[in-house]
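Every protein chain of the complex appears in place save one, which is left out.
Each chain carries a letter (A and B) given by its place in the written order, and its residues are counted from 1.
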Amino acid sequence: MSARLGELAALLGGELIGDPGAEVARIAPLESAGPDAISFLASARYQSQLAGSTAGCVIVAPALRDAAAARGAAIVCADPYLAFARLTQWWAARTRRAPEPGVDARAVVEEGALIDPQASVAALAHVARGARIAAGAVVGPLCQVGEGAVVGEGTVLKGRVTLADGCRIGARGLVHAGAVIGADGFGFAPVRGEGTEGGRWEKIAQLGAVVIGDDVEIGANTCIDRGALADTLVDDGVKIDNLVQVGHNVSIGAHTAIAGNVGIAGSAQIGRHCSIGGAACILGHLRIVDHVQITVATVVTRSILKPGLYSGAFPFDDNAAWEKNAATLRQLHALRERLRALERKA
Amino acid sequence: MSARLGELAALLGGELIGDPGAEVARIAPLESAGPDAISFLASARYQSQLAGSTAGCVIVAPALRDAAAARGAAIVCADPYLAFARLTQWWAARTRRAPEPGVDARAVVEEGALIDPQASVAALAHVARGARIAAGAVVGPLCQVGEGAVVGEGTVLKGRVTLADGCRIGARGLVHAGAVIGADGFGFAPVRGEGTEGGRWEKIAQLGAVVIGDDVEIGANTCIDRGALADTLVDDGVKIDNLVQVGHNVSIGAHTAIAGNVGIAGSAQIGRHCSIGGAACILGHLRIVDHVQITVATVVTRSILKPGLYSGAFPFDDNAAWEKNAATLRQLHALRERLRALERKA
Partner (left out) sequence: MSARLGELAALLGGELIGDPGAEVARIAPLESAGPDAISFLASARYQSQLAGSTAGCVIVAPALRDAAAARGAAIVCADPYLAFARLTQWWAARTRRAPEPGVDARAVVEEGALIDPQASVAALAHVARGARIAAGAVVGPLCQVGEGAVVGEGTVLKGRVTLADGCRIGARGLVHAGAVIGADGFGFAPVRGEGTEGGRWEKIAQLGAVVIGDDVEIGANTCIDRGALADTLVDDGVKIDNLVQVGHNVSIGAHTAIAGNVGIAGSAQIGRHCSIGGAACILGHLRIVDHVQITVATVVTRSILKPGLYSGAFPFDDNAAWEKNAATLRQLHALRERLRALERKA
């Protein structure tokens, strides 16, 4: 496919410097963009890369207008990274085939499921009774939509997604392959006593569901458990990466972003506009206020009541250095006592 | 649905204080339970919440009998949390539709699979030759049961579960969506030498299987690998949360509970009645005795031969404090040496 620069400038609401009839055939990172590609400069920090680029066109911020014009064609946008994002969406819509509305004859749709005529249900999808699939929604191949589950307008479940009984997702969502929304929360009561029953676990049936807002994206093989009594809640605009575990009765505030491999234990309350780095771990029953950022691999063991940046990864090192420091770490408290003793003497 | 208090007291084997004909329509946490709900007080610690609750009925321990009676209807049980667990199960059984026995015409069942007439195999499930599905067992939509695999009596594989060739699960189990039981263990022999073959990995075919006992629950997208030569073993009553990795030839003792995102490397032996916190990591070929508790995110690098509580998470902090401490941590061994030098002088 190809696109004319005039068309792209209009799409992005930017000022075009150069020939509106000139064409580009791809979007590329600045360092590898050739004359047939459009690229972008997300930040003025990268200005040094601009002059040497052979890109057919570059999206730049107003501050770089002159520098870009000196090089060749450019589209000037207030926020080039955002413009780039919108350009990729437009490009994808032009180059990818949208699923056709209708229920494939090889899908299994139980009686009493309500499928909007403008929804698409693929071959080998399974939609149980009482489920509702709204207009423009897509249920991909090998998905399972449980009894009474609801898929909102325009929401896409890519292949092999589970939306379990009674769980609901709003409009314009996107759920990637392997995600499981609505498996049971991990809840058991210990059976006390010394007999053969003692030490067993009695299951707490998970009677709640998962309720997800609009514009939510959920990554591949991510799990969001259903609530024990009340529902697990994911608010509008939340973005969750792959292989994330969200326990029962967690609530995640609007526009919070959660990177891959994160674990959030039951009943944690995460605020709005938070970002949680990869492989971080948040304990149960605690609260994180709005606008908190947690860096990679941090283990959050108590509530965070003040916005800001929080960290907790062990600094890695070459193995020999790490071994020495880790061994000393086991005596750290004793070291402090020895230091205190010296201080008293001094 | 609704239930009369007399019926619930009989079910739970507790003493009813109040009108046996009074009805409740839901189970709710104490803080949000209204007059149409039954709730519970898991511990006397929460006694202060009791007086203010508007719950229609509260399950309490004998010690709180009088305090509860002063408030309104109550059911007195020796272990209110356990009673609550049993109540949720009864509630679920009353409100959820059980799958009907029989093989759906749109399931794929290969010749030579033995499906008990009282088992249920859903549409789009795939059951290979030689598999056996016992009475009361449920194979949900889009599940894959491999050749010669065995599903015990009353065990439920929710949708999109894989039970691979030759793997077995006992009675009354529950496996959530996306779980993979019996993928290959991660075993390779290095090819030595300097040529093009050198540094390659030669696969060790995984000839064992996975054998799972009775009353085991396995979470969504959890993986339990098949053994290399002998089998991987999960004993009775084990509860495993979501996104847990269990390597080949691991054995997990009865009634051990494992939280989400845990990784257990090959040939580790975990005892009975252990609990392993979320995102903990257990190295291979080591042994953990019975009644060991491991807290969240702990990396267990050697055997644990004494029951007790073990920890190892890095304490998180605001980023500035963490950076200072983490930087100093890299010099910790040197600090110790400096301290020692001072001590010698003093």
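We adopt the following convention: a contact is a pair of C-beta atoms (placed from the backbone, for glycine too) under 8 Å apart; a residue touches a chain by one contact, two chains touch by 3 or more.
Keep in mind the model is a prediction, meaning the values are calculated, not measured.
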(request) Return the single residue from A:4, A:65, A:239 or A:287 that touches the missing chain. (result) A:239
(message) Of the residues B:39, B:232 or B:298, I need the one that contacts the missing chain.
(response) B:298
(request) Using the definition of touch stated at the top, determine which of A:46, A:91 or A:188 touches the missing chain. (result) A:91
(message) In the complete complex, the non-displayed chain touches which residues of subunit A?
(response) 27-29, 32, 79, 81-82, 84-86, 88-89, 91-92, 95-97, 106, 122-124, 140-142, 158-160, 174, 176-178, 215, 217, 219-221, 237, 239, 241-243, 255, 257, 259-261, 272-273, 278-279, 296-297, 313-319, 322-323, 326-327, 329-333, 335-336, 339, 342-343, 346
(request) Would you write out the residues of subunit B that touch the absent chain, in ascending order? (result) 108, 124, 126, 142, 144, 146-147, 160, 162, 164-165, 178, 180, 183-184, 186-192, 199-207, 221, 223, 225, 228-230, 243, 245, 247, 261, 263, 265, 279, 281, 283, 294-295, 298-301, 308-315, 317, 321, 324-325, 327-329, 331-332, 335, 338-339, 342, 345-346
